[in-house]
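Apart from one protein chain that is not included, each protein chain of the complex appears where it belongs.
== chain A ==
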Amino acid sequence: MKIRVLMAKPGLDGHDRGALVISQALRDAGMEVIYTGLRQSPKQIVRAAIQEDVDAIGLSSLSGAHNVLFPEVLRLLKESDAEDILVFGGGVIPIEDAVKLEKEGIKKIFTPGTSTKAIAAYIEQAVLEEKGNESPLLEKPSGIDHIGIAVRSIEEALSFYLNHLHLEVEKIVEVPDQKVKVAFLPLGNCKLELLEPLSSESPIAKFIEKKGEGLHHLAVSITSIDARLRQLQREGIQLIDAQPKIGAGGYPIAFLHPKNANGVLVELCEPGTEGTEQ
């Protein structure tokens, strides 16, 4: 069954570029979207949501009226026994307001710059959770994707792995964002990643400075990285990356904070979704 979303503009502001772009993106993600048009009162929005039997409402406001109008939508949903309809929001919403609104029951406020894919994935997951469908989606980690080893120089480090262990180099790539060069060495079902800093500001350079060369991180293969990150976040696990990014292997990854795991830096990887996320 398709997820149904009501996209609404409460209040008087006429800036509906965001609402229209998100509507289109959710449709492209396979949802059914009904857009209310401009200047809808909370009452009209809730009435439309119930009539259209939607799973979620997206509210967009750029005028600063969100603190009054969003909670009013929640109140009216409650009054109509329709609290199972999830409410999301976006627009020009200062972070303190976003925190407050989420406490009051808005499922999530998306801040400017959030990718439409992330929004679609979040809504999909949240609706499935609301319907009690979350668990089958989160499969157990299937194995170790790779082990990261921090080295000062890949060239110097390779000798041991190539000449003595007889491994081979699959490829060497540079990741300018992370200021790091990475050599991939296949090893059975997993890989070794040799990580060489490209500048002194690289996280790898800082790691080496603090702890010296050696084991840097452990990467586990998982599925549904967005959902997994939300589950971890809900459970109070500290994340380094709240949103997945594309790793050196070309698929989505995210790091968890080492203090969750006795000082081990854990990376989640979702191979098989090559470069399509974000």
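The definition used in the following text is that a contact is a pair of C-beta atoms (placed from the backbone, for glycine too) under 8 Å apart; a residue touches a chain by one contact, two chains touch by 3 or more; residues count from 1.
One rule holds in what follows: contacts and distances are computed from a predicted model.
Colleague: According to its UniProt record, what is the protein name of the omitted chain, chosen from "Na+/H+ antiporter subunit D", "Methylmalonyl-CoA mutase family protein", "Amino acid ABC transporter permease" or "ATP-binding protein"?
Modeller: "Methylmalonyl-CoA mutase family protein"
Colleague: Considering the complete complex, identify which of A:11, A:89, A:148 or A:249 is in touch with the unshown chain.
Modeller: A:11
Colleague: Which candidate, A:51, A:111 or A:142, sits in contact with the chain we can't see?
Modeller: Checking each option in A:51, A:111 or A:142, the one touching the absent chain turns out to be A:111.
Colleague: Over the whole complex, note the residues of chain A touching the chain we left out.
Modeller: Given the touch definition above, chain A has residues 11-17, 20-21, 24-25, 38-39, 41, 63-69, 72, 92, 94-95, 111-113, 115-117, 177, 240, 278 touching the missing chain.
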